[in-house]
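Okay, so here's the structure we're looking at.
Removed: one protein chain of the complex. Kept in place: all other protein chains.
Let's turn to chain A:
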Amino acid sequence: MSRPAHRRPEYHKINKDLFVLTYGALVAQLCKDYEKDEDVNQYLDKMGYGIGTRLVEDFLARSCVGRCHSYSEIIDIIAQVAFKMYLGITPSVTCNNSSKNEFSLILDKNPLVEFVEELPAGRSSLCYCNLLCGIIRGALEMVHLAADVTFLQDRLKGDSVTEIGITFLKKQDEKKYRRKK
């Protein structure tokens, strides 16, 4: 049975490149609009957050994962199912503290930077992939988990690996719904 046209490997690659290239164009545009790296980083995080809040529904619909009972289960699902599904990579997971609420995802390969050799001149604090942090944060918040998500290491900045740190925060005190006198 011959392959239908849209399954040709070249098209698959073009499709994959579309997101990566669009992301690159977005970062380039933001660098034009904002002088400070922190502003670009913040903006990328904010956009990622918006994407994450919707992506999580898409993820849950496609993956049919069951309820998680611990933070480390959730992190495993993010690394082994979500990253695999959307970016085709499986970061490795480490737990950074004994209270089991701080984790790291170590990205060996990162498709987002496929066409990026180095950060632009004068942009040494740019977190090129900050969209990812926002996406993870937004997605977790939609399942009622507050977390800080940041890049701890970044190959583009000269570190040996790219590492995303995820710290689950204590849940908000639910007493805010108490009736006022």
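Note that a contact is a pair of C-beta atoms (placed from the backbone, for glycine too) under 8 Å apart; a residue touches a chain by one contact, two chains touch by 3 or more; residues count from 1.
Throughout what follows, contacts and distances are computed from a predicted model.
Novice: Can you pick, from "Protein YIF1", "Transcription initiation factor TFIID subunit 5", "Trafficking protein particle complex subunit 6A" or "WD40-repeat-containing domain protein", the UniProt name of the chain not shown?
Specialist: "Trafficking protein particle complex subunit 6A"
Novice: Give the residue, chosen from A:Lys16, A:Arg123 or A:Lys157, that touches the chain omitted from the document.
Specialist: A:Lys16
Novice: In the full complex, which residues of chain A touch the absent chain?
Specialist: 5-6, 10-23, 25-26, 28-29, 33-34, 39, 43, 47, 50-51, 54-55, 58, 85-88, 111, 115, 131
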